[in-house]
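Below: the structure, in C-alpha cells.
Removed from the display is one protein chain of the complex; every other protein chain stays in position.
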C-alpha cells in the first residue's frame, strides 16, 4: 500500500468553522479513516500543522489527534518544503495577505470564503495563484450537502423537464441579545467589522445557482436593516448599521429566474433553515439542506381558486420525499477529499479561487444594486 | 319595520364572477336573509334588475330568485329612477364606458376591478364620480376574507410589535391544456385580450398592502412568461405572449418591505393558494385566505445553523393556528352590505373608485419597472 | 337550440349489462341531462325503442323513462326509418345474426363484445358493415375508466420515459356455489355455453394493450381449470370443463412485454380487482380501474437484497396517488356519447367492429397457444 503524505499548513483553525468543519470533521476524520483511498494500493494521508497565535489553543487542538504538529511561526512553516498546501480559515480581513504570501512560497492554496474583502482583491489572488501555477480551491461546501446533491440528481436525470424558476428562502430569527443571548457573533451586524448578510450569503448563492441553474447574468438586490439595536456578547446594546436581510432576484444564462430572500429577522415556517423551491415544466421540488420532496406533473393536483371555502385539496399531501439512497459524508470533508485528489492526482476541480472571486463579485454587485435601485448585469471575470 | 328598497342595475352578471359572487352569493343572499338590517326597525333591501345581451341567460338567472327583473336595454334602465345604483361586472374592456354613462345618469357606482384599462382612465372615472357627487365603490373583496380579517386583528391588537417585512406567495399550476383541460380562461395568457398576471394581481396587492401595511411608495417588478405554449378551450395550441409570473417587491410608507411572488406556473407547497408571511419584532404570522397561524417571540425556537445533522428543531411545530372566533360571511357580500349602508346611511367607505385607480396604477408601474429594470416611485393619485 | 333526434333500437337490454350500463346509465342518463351537447346551439337526443321477447320486462324498463317505446317485433323495428342505430347486447350466440340483419337494413351498428363467436365471423361482420357503409362501433368500455384515463395521461405527458413492461393482474375468488352463492353466472364455467376466461378477458386485454402500449404482435397463453366442480344457480353441482384462469404474455410493436394473469380462483391482494403495474425508465405506475399511484425515478428508493433482516425500506410508502383532477363519467356512457357524435357529426371513432374482431382474434389465438404450447404471432386483420 503506497501512501502519499501531504503536509498541510492549517491557519485559523482556532475559530469555530476552522476548528469544527476543517480540522476535526475533515482532516482528523480523513486521518482516522486511513486517508483518502485512491485505488486498491494507494491512499493520500494529510499531515497537518496547526498555525496560530494562541499556543494553548493550538496545543489543545493538536492533542485531539495522534502526532499533530503545531506552530506559531507561519513564516517558518511556509519555508518548510514538507508542507505543500496552505489552508486559511482566518477572519476575512486577514486572509488575502496570508494567501498571497503562501502563493509566493509556492504552496497550493485552499481557503475559506469570502476569499477577500472585495472582488478586485479576490481576482488578484486567483490570478497570482494561476500565474504561479499552484493548485487552488475555496470552500463551496453547500454543494455537497445531501439536499443539494439530491437536487443535482433530479436535474441530471431530467426530472424537471425545463426548469422555470427557483425560490430560495434562507434565514431564521437571530435573537437581539437583550433578553436572551444572540446565536451569531455581534460583528455580523456591524459594517466596519465586515458584517452584513449580503456579504455573507451572496457568495453562497453565487456558487449554488451557478452550479445548479447556470451562471448568473444579472441581479436585483434590496437590503434592509430590520433590527436597529442589538446587544453584544457582553450584554451591551449597540447600533446595527448594516443589512440583516436581503431580497434578491437573479437571472441565469439559462433564463431561469431565482428569487432568493435571506434574513436574520424572520421566523422559520419551513422544514429547514434554507430551502429552494424549484419549478419545472414536468415537476417541482423543494430542496432543503438535507431533505428534498418532489411533485411530478403526474401527481400535481388541480388547484381551483375559491376562497369562499376551505381548500378541498391538502396541497402539502401531494409531495413525496426523496429516499436516502446514499450515505452522505460531511460536505466540508467531501470537498477536502476532492481537493487532495486534485493536488495528488490532478483530478479536475472547478471550485477554485477564481470561482470564489465570483462570489465576492456578486456580493459587491448586490450592494451596488441596492444603492442604485436597479438591475445590474454580472460581467464575466 | 322600515325597508329601504334600493334598485340596482346589475350589468355583466352572466359572467362567472358576476353571477356567482355578486348576484347569487351577495344580492340574492342578502334578499334571502331579509335584507341588510341596520337597526331594530330598519333594513335595506336590494332590488336588482339584471342587464345583459343574452335573454336566455338572463331569464335563467332571474328565475333563481323571487320577482327578479331583467332587461336587455341598459339605456332604459339608466333612465329609470327606480334604480339608484349601477353595478358593473362586464369584461374590463367594456367597463369604463358603461360606468361613465351611469355616472352621467346620476347613479351611484359599484364595480369590479380593474375599473379601467389604464390608470388615466381609472382616475378619470373616479374624478367624474366625485364631480357628479355620486357615491362610488369598487371591489376589494380579499380584505374581507377570513385570513385577512384575522391578520387585521393581529395588527390592530399589536401582536407584531413593529412589522418588519412581508413575503407574499400566490399561485398554482395552471395546466397547459394539452393533456388535461386548463382551469383558467385562455385569454389570460394573451396580451391583446387583456391577459397577464401583473395586470391581474397587482391591483389586489395594492389594496391588500395599502390597507394592512401602509401605502406603497415604490416597487420593483420582474415579469416572466414561463410557459410559452398553451392549448385553448378548443384544444388548439397558441403562443403565450404575456407574463404568467411576477416577482415584485414593494416598500411602504411605514418602511415595511413586501416581497410578493405571483405565478401560474408553480406547484403549491403551501396550505393555501395565497399566503403572506409577516415578520414583526414581537411575533410573526402566516396568513392564508382563510387560516392564520402565529408564532410569538415567547415561543420562537432558537435556530442554530448546523447542516451536518438533521435539524433537531421541527420548526413548523412552533406555529399555532388562530381560532375561528367569528363566522365569516362571503367577502363579496360583506363589501356589498358596507356599500349599501354607505349609500343609504352615509357610513364611511374607503374602497372607492379612486382607491381602485391606485390598483390600476400599480399594475402599470409594475410593467414599467419590468421594462426599465429598476425601482420606481409610486406617485400620489 | 337545434336537437338531432336519433332513433336507437336497443336489443338485449333485459340482461344485466344491457339494462344497467347501456340503458339506465347511458341512454337514460343522456336523456336526463338534456342530450349530448355538441355546441351552444345543438344537441343530440337519443330516442330508444327497447326490443326483446319478454313483454313484462320491456314494459318495466320503459317505465323507467319518459315516453320510452318498446317492441317484441325486431323485424318491424328494423324496417322503421325512424331508427337509424341498431344496438345489440344479447348473448354472444345470438349477436352476429341480428347484427347482420341490421346491417342489411342499413342501420348504424353499436354492440357489446365479443361481437361474434369466432374471429372469422367477427371479421365478416366488420366487412359487411364497411361494405354497406354504415357507421359501427363495439364496446371497449374499460378505456374510459378513471384509472385507465389517468394512465393514458401519464403516457401522453411522458411520465414513464421509455415503457419497458406491464404486469396485469385481474381476478378474484368466485365462490363455488356449494356453501355460498356464486357471484357470476354458472355458464361462465361451461364450454358449450360460451364460458371460459380466455374468451371473456382476452378481448379486453387486446384493446387495453393496443390502445395504451401498442398493437400486440405475439402472445403466449396458458389456460387452467383450477376449480373442477361448481354448484349452479339452483344449487346443483356440475363439472367445470373450461378455463377459469389464464396466464398470458403479450409482446407489442413497441417491444413492450405485457404479462397478464386472469383468474376466477385467486384471492385479492390488491387495491382493485384489476391492476396494471407499468415500469418505465423514468417512472412506474400501478393503475387500477379507478385509482393510479406513481413512483418517479426521483423518489425510487434504493433496494438492497438482504433477507437476513426485515427490510429497512417500506417499499409501498414510496408510491403517491394521482389526484382526482377531473370528474369521470360512466365509461359506457362516455363511449355512447362518442358514438352518437360519430354518427351525427362524423367525428373520428376508432373503436369499430373491426377493432372488436381483433379482440375475438386474440382470444382464439390464446386458446391455440395454450393447445400448441408455444408463442404465436398475431396476424394483421
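The first chain written gets the first letter, and so on, giving A, B and C; residue counts start at 1 in each chain.
Convention: contacts are C-beta pairs under 8 Å (C-beta built on N, C-alpha and C of every residue); 3 or more make two chains touch, one makes a residue touch a chain.
All values reported here derive from a predicted model rather than from experimental measurement.
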When the whole complex is taken into account, which chains on show are touched by the absent chain?
-> A, C
Cross-chain touch to the chain not pictured, restricted to C:133, C:307, C:346 or C:379, is C:307
Kindly state which of the options C:85, C:145 or C:320 is in contact with the chain not pictured.
-> C:145
Identified contact with the non-displayed chain, of C:119, C:266, C:325 or C:361 = C:266
Given C:5, C:37, C:226 or C:350, the residue that touches the chain left out of view is C:226
It is residues of subunit A that touch the chain not shown, namely 153, 156-157, 325-326
Hidden partner interface residues of subunit C, rising order | 25, 142, 145, 164-165, 167, 169, 172-173, 175, 180, 183, 220, 222, 224, 226-227, 245, 247, 249, 257, 259, 261, 263, 265-273, 277, 279, 281, 283-284, 286, 289-290, 295, 300-305, 307-308, 310-311, 315-316, 319, 330-331, 372-375
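As a working rule, only the chains that are shown with their structure count from here on.
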Angle (degrees, nearest 5) of the CA superposition of subunit B onto subunit C | 90
List the centre-to-centre spacing of subunit A and subunit B in whole Å, with centres computed as mean CA coordinates.
-> 42
Distance between the CA centroids of subunit A and subunit C (whole Å) is 59
Residue numbers in subunit A touching two or more further chains are 283, 300-302
